[in-house]
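What follows is a single structure, written as structure tokens, with notes after it.
In this view, the complex is presented without one of its protein chains, the others remaining in place.
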Amino acid sequence: MRTEPVRVAVVGVGYWGPNLVRNLIEYEGAEVAYVCDRDPAALARVARRYPSLRTTTAFDLVLGDDGVDAIAIATPVSTHHRLAGDALRAGKHVLVEKPLAPSAAEALDLIELARQRGLVLMPGHTFLYSPPVNLVCDYIAAGELGEIFFVSTSRVNLGLHQPDVSVVWDLGPHDFSILRYWLGEPPTTVNAISRGCVLPSVPDIAFVNLEFPSGTIAHVELSWLAPSKLRRTTVVGSRKMVVYDDTSTEPVRLFDSGVALRDPQSFGEYRLTYRTGAIVSPRVEPVEPLLVEVDDFVRSVATGSTPRSDADLGLDVVLTIEAAERSLSAGGTPVEVERSPRSLLGTRSR
Amino acid sequence: MRTEPVRVAVVGVGYWGPNLVRNLIEYEGAEVAYVCDRDPAALARVARRYPSLRTTTAFDLVLGDDGVDAIAIATPVSTHHRLAGDALRAGKHVLVEKPLAPSAAEALDLIELARQRGLVLMPGHTFLYSPPVNLVCDYIAAGELGEIFFVSTSRVNLGLHQPDVSVVWDLGPHDFSILRYWLGEPPTTVNAISRGCVLPSVPDIAFVNLEFPSGTIAHVELSWLAPSKLRRTTVVGSRKMVVYDDTSTEPVRLFDSGVALRDPQSFGEYRLTYRTGAIVSPRVEPVEPLLVEVDDFVRSVATGSTPRSDADLGLDVVLTIEAAERSLSAGGTPVEVERSPRSLLGTRSR
Amino acid sequence: MRTEPVRVAVVGVGYWGPNLVRNLIEYEGAEVAYVCDRDPAALARVARRYPSLRTTTAFDLVLGDDGVDAIAIATPVSTHHRLAGDALRAGKHVLVEKPLAPSAAEALDLIELARQRGLVLMPGHTFLYSPPVNLVCDYIAAGELGEIFFVSTSRVNLGLHQPDVSVVWDLGPHDFSILRYWLGEPPTTVNAISRGCVLPSVPDIAFVNLEFPSGTIAHVELSWLAPSKLRRTTVVGSRKMVVYDDTSTEPVRLFDSGVALRDPQSFGEYRLTYRTGAIVSPRVEPVEPLLVEVDDFVRSVATGSTPRSDADLGLDVVLTIEAAERSLSAGGTPVEVERSPRSLLGTRSR
Partner (left out) sequence: MRTEPVRVAVVGVGYWGPNLVRNLIEYEGAEVAYVCDRDPAALARVARRYPSLRTTTAFDLVLGDDGVDAIAIATPVSTHHRLAGDALRAGKHVLVEKPLAPSAAEALDLIELARQRGLVLMPGHTFLYSPPVNLVCDYIAAGELGEIFFVSTSRVNLGLHQPDVSVVWDLGPHDFSILRYWLGEPPTTVNAISRGCVLPSVPDIAFVNLEFPSGTIAHVELSWLAPSKLRRTTVVGSRKMVVYDDTSTEPVRLFDSGVALRDPQSFGEYRLTYRTGAIVSPRVEPVEPLLVEVDDFVRSVATGSTPRSDADLGLDVVLTIEAAERSLSAGGTPVEVERSPRSLLGTRSR
């Protein structure tokens, strides 16, 4: 493993990029080689806070600099394929904001590029590094919840409407990546309805239903129109249940509740017993997820390990969004999620 | 209007019937003529509390008694058509527990019977008499919320599984009747997925999406499996938003929040402004809905007025459930809700 | 132990008495021998619900009936001494609503009467039979919370003003009995301020501070004037902390939080570490406390055992109220709680 810091250029310092800059600066194993943006005003804002950083509007300059090991891209999704592709072709490792690309074809293209060159390509699914999300993942993996019957989730708040993409492209990657991570499999079928309430051409509310190979079903409510912010996910298993609420001071609550079937054969009728036990709010470490994500990226670059948020998972997220959008267009008709060609190779990650 | 009390026989005193008995006793304008049940033990339980009541296991005796004006039926849904039909044919007005009948055909049959004989046929959609539900209805009718963009509702708790019907038949009538009442129209299309988690043959979780003629969309989550009881409905309008939570000490909360479009034509791009204003929890009268329902039924019998929870609304609820069940069977495919033949007559109630 | 049911006469069926009647009827080991009240209308209300009960306005008749083993008194506190005294002198066991008597002198008099005649005298401190209160008591007794540093409690709501007694006499018995039960000792010192907001002569808000022999301090806020109902008690121990909230679906919450002192001697300065661990909401049995209270009373009558809510505890509650009232009169000056003469005998109960 290399011991020198990984030198990262951050491209795009609009809304999210400055968070990347701050965490890369705080992280011991990395150095910010450049901050790059087409907008000089955005660069100036960053420079005021961190005067020692090298800024540039010239992406080519960054690509051509041998002192740059990796590029972190936080630009609009429509530019991901071009910028990430150029970076990979220039031999740079890439961290790219979610979603990985605006289409599965483009995502696959990037994955192929990275594979050929032996470079890291990591979509920034930050929630995979969130302590409460990982706590729930651990419960599921350890069998604490039993079989996962269903998941129901609401990610709603007032604003911000995106001018060019639907609420499914904007908020969907969060829940679809979490589900993919928890369940270890992409959905098989999606059906969804939506409405463009404020701008008829831009869906700002969507109700998305998902079915998974293992039998789990899920509902995902996504909205830019809501009276108050909700980030509430319920996971109901055959043994226990969990509520994960990212707005709460107790983000994970484990319910020792369930239903048991007694003597199903006797007397020709079912007898059920309900169990309502203790509720536990485990301690959750107060760690900034983006710092853990940066650590995972830098380690992958330095050691060649596969990041938790790997490109295959990012591709599955894009395939899920595409299926949802097809269902929306077809008035809610269930649509099969395309199988990732990658999944045939048995490289599915958990 | 008649001034004598309306004499009502209550048929079925299992879970819900005793509530009917109690409210009919408390209500000045009614008298309980009989309490009837096939199970002598159920009758004995009622008699212990109200020793002066006349009890019988003989439904025919009740039907044949001219002293009985009306029959309130609180038996399993599979018996509704037969019992209500016999009662109407015997010239009795009928209050029958929701849903009105186990199929739209049977519901229509009962409606026709009642129409021919000029009798009241009222399904007991109790939520239509709940003060918070009516407060929200008033807001909608007064235009306080503006255009209704969408409704999202969760009705979930742990238990009780019904042995013979799905969660859609058990819990769906509540939300479908409320939506029908608030919006003044039945849905056009339904798609739904579900899972029989505990008993594979009995769906205990269902995610139901609905589309209405006016453009409103709705999501209804119904479940007998949940870590905690939720009764939460969000109504998002173009002017204001409402959260109705039946488990809260503040069951209705009105949010003066929304999005406005500014100068949509200028510069070829949309500019939105978000408004987050005051939240008001109006005072809600502490009235027992069932008492108001009994009042409405008795008045309809006495004066010939149409009850708020009328049979046409009850039929629309059954048609909605049937469409949801068809969509479940078809793997979530959107299904059109059959138009009620009644709706052609322009008798749609609000 | 006797096997026949204990025959209890209930005296006073205004607000609380009907609850006693209902629970005595439900309880297998008891029989309601009489219902007695000066007000025929109150008797009529009970008779309508339970037509088989014997009712009377003549207390003497009840006292003279050898078929009556015990008398449960639910009349205004000003009558407790006379009615309970007469009952004891007539050889009847007595359950009397809290507070035991309107003065410590009268309470002592009743205790002496009961002792001489070998009869049960039990004040109805119902909270001592409440499952959450007992759960907290178990934690304390087991050392789970460590040393009890302090308790802070709010018992406030809007109404109901009592015409003749202060909020301290009305609501204080609840918290003072719970503290006495949990800590196993009465307070040594009380200081309190209050205000008669609505009626200047009747304090409707009081802030009461208490100090206990073991070092525990407590604050009790009592009010008939409050924007919303609060029943919140925090117990902070050296090892763990508890919040007991009687209005919550999770009435007991156990916090694994605390402060530890490290190397207090080193470097002449203190170093503290804060621990914030898991929070557990244990399952609480859904039992009606009054039924458990009735069971305890009947067992005490039948077997001669000492009830959990015994007269010594009831006397300590009255002594605490008296001290609080003296402090109120003295403008908040700390006042010593008189030691119960009973405490000299070493009969303190836990």
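Note that the chains are named A, B and C in the order they appear, and that numbering of residues resets to 1 at the start of each chain.
Definition applied: a contact is a pair of C-beta atoms (placed from the backbone, for glycine too) under 8 Å apart; a residue touches a chain by one contact, two chains touch by 3 or more.
Because the structure is a prediction, the values reported are computed rather than measured.
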item: Touch with the omitted chain, as defined above, among C:Ala87, C:Val236 or C:Ala324; value: C:Val236
item: From C:Thr75, C:Ser166 or C:Asn209, residue that would touch the chain that is not displayed; value: C:Asn209
item: Chain not shown, touching residues in chain A; value: 49, 51, 228, 249
item: Residue numbers in chain B that touch the chain omitted from display; value: 250, 256, 276-283
item: Contact set of chain C toward the excluded chain (per top definition); value: 149-150, 152, 154, 158-161, 163, 189, 191, 193-195, 197-199, 205, 207, 209, 211, 215, 217, 219, 221, 223, 225-228, 234, 236, 238, 241-243, 253, 255, 257, 259, 261, 269-270, 272, 274, 276, 279, 331-334
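What we mean here is this: only the chains that are shown with their structure count from here on.
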item: Mean-CA-position distance for chain C and chain B (Å); value: 44
item: Interchain centroid distance [CA atoms averaged], chain A/chain C, Å; value: 55
item: Mean-CA-position distance for chain B and chain A (Å); value: 40
item: Where chain A touches two or more other chains, by residue; value: 276, 279
